[in-house]
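Take a look at this one; I'll ask things after.
This part shows chain A:
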Amino acid sequence: MNARTLLAADPNFPGLADFGKDPLWISIIKAAVIFIVLMLGVLFGVWFERKLISRMQNRYGPNRAGKFGLLQSVADGLKMGLKEDLMPRTVDKVIYFIAPVVLAVPAFLAFSVIPMGPKVWMFGVETPLQLTDLPVAVLLVLAMASIGVYGIVLAGWGSRSPYSVLGGLRASAQVVSYEIAMGLSFVGVFLFAGTLSTSEIVAAQAQGGALTLGGLQIPLPSWYMILLIPSFLIYIITMLGETNRVPFDLPEGEGELVGGFQTEYSNSLKFAVIMLAEYVNVFVVSAVSITLFMGGWQAPWPISMWDGANTGWWPLLWFFLKMVLVFSFFVWCRASLPRVRYDQLMALGWKILIPVNLAWIMLVATVKAMRLESVDRSLVLIVLAVVVIGCLGIWWRFDSVLQKRKETRAAQVQAEFEQLQAEPSAGGFPVPPLDLPHYHGVARKEVPSGSN
Partner candidate 1 sequence: MDVYAPILVLAVLAAGFAIFSVTIAPFTGPKRWNRAKLDAYECGIEPTPQPVGGGRFPLKYMVTAMLFIVFDIEIIFLYPWAVAFDQLGMFGLVEMLLFIVTVLVAYAYVWRRKGLDWD
Partner candidate 2 sequence: MPWLSTLMAVPVLGAVGVSLVKSDKLAKQLALVVSLVVLALTVVLAVQFDPASGTRFQFAEVYDWIPRFGVHYGVGVDGIALVLIALSAVLVPIVILASWHDADGSGAAAPPKRSVKTYFALLLVLEAMMIGVFAATDVFLFYVFFEAMLIPMYFMIGSYGGAQRSYAAVKFLLYSLFGGLLMLVAVIALYVVAGKNTFMFPELIAAVQDPTTQKWLFAGFFIAFAVKAPLWPFHTWLPDAAAQAPAGAAVLLVGVLDKVGTYGMLRFCLELFPEASKFFTPLVIVLAVVGIVYGAIVAIGQTDMKRLIAYTSISHFGFIALGVFAMTSNAGAGATLYMVNHGFSTGALFLIAGFLIYRRGSSRIADYGGVQKVAPLLAGTFLIAGLSGLSLPGLSTFVSEFMVLLGTYQRYPVPAIIATSGVVLAAVYVLWMYQRMMTGAPKEPAYAVPGSPEEAAHVLPDSPKEPVSSKKPALGLPDLNLREIFVVAPLVAVLLVLGFYPKPVLDVINPAVDKTLSSINLEQPKPAVADQKGAGQ
């Protein structure tokens, strides 16, 4: 509700009502632009990542192809196109071919609901800088992410090789796990924005509300990244997990799974499509984080003092700047963090992110409800207290049990160790008797293995 009432006040922000009015050719133009920008973005992104990571590691990075090595990714792409297309005979051909497509298409589609600016005049038509918007736009993003999982599973499955299957399974398990936490982290945003439409969420971040505390009006920050810090942090983590990026790049953990689900997609255009999809996914999650938490295309604080900052084509700039920043964060993570173990990854997703997220949502909802209705505040507080105490109790029980278990285990190990120290042959460990003549010291003929 509040989002919509807000909208009426500021005609600059496009709302749901502004969509679906474009003529087809405008839509085609916008779609084509988005497509091209994403393609170029991938080329740029690959280069940027390599360059930045090198700089962080005191290296130069690509610097041969073109100025600053800018053409490096173009060269890589060309190389991929010109390499031999290998196809192992074990693969399930149809699935093997479909998988990259299934992976790539949804990645692009998710971008269609990302708002990149207010309404502008484009070839004589006033249109928002956003391909389209739906009442359930965020759901579309999540849905596309889910469909992408099919691509991963199909790629792994269709390849019919142990590495691929395992990689695909791991990847899908990881993605679905983090998708839950991601989905939960959005709830806070919806609670505040009251809508699932991306453009309206951006609009809702235009002005912060105000908290009346003892007669004092304390303005609330308008961006949800500050208002809902826990949600934002969780989203950032899940964003990494969702896109299989370091430190959560287990599906492709070279050490154990070679290339993961893409092992059999040896260097060719098919692989290029997969890689493209991965980068587009990164862009999508970045764009979503910007839209939902960082005020979308709106200018950041000092610039926003300038009245024209949020009008015309300017916001496009702010948007892309934010994109670059978020992408840099990805690179930063990659440069500085080690890869986690798979159990750690799942434990983080299931045992920390989800419960914390739920608790946070309930907290936010409670606070909101208390602001909505002043009645029954005590009831809410009591319920809250019960929940908190319950959670603490459960946690305490968990913790003490775990602690006890750990202690007993340690004591056991210690006892065993001591026992073994005193009596090496106890516990069935084959310890050679001390009086055994040393092997090399006795002149005996060597017995070849297997001839007993």
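These made the cut because all candidates are chains of the complex that A comes from, given by their letters.
By definition in this document, a residue touches a chain if its C-beta (ideal position, glycine included) is under 8 Å from a C-beta of that chain, and two chains touch if they have at least 3 such contacts; residues count from 1.
Just so we're clear, the structure is a prediction, and the values are computed from it rather than from any experiment.
A.B. asks: Of 1 or 2, which one touches chain A within the complex?
C.D. replies: 1
A.B. asks: Please name which positions on chain A make contact with candidate 1 in the complex.
C.D. replies: Residue list for chain A touching candidate 1: 1-2, 19-22, 24, 27-28, 30-32, 34-35, 81-92, 97, 100-101, 104-105, 107-109, 111-113, 131-134, 139-140, 157, 159-165, 169, 172-173, 176-177, 179-180, 183-184, 186-188, 190-191, 194-196, 258, 263-264, 266, 268-270, 272-273, 342-343, 346-347, 350-351, 354-355, 358, 361-362, 365-366, 368-369, 372-373, 375-376, 379-380, 383, 387, 394.
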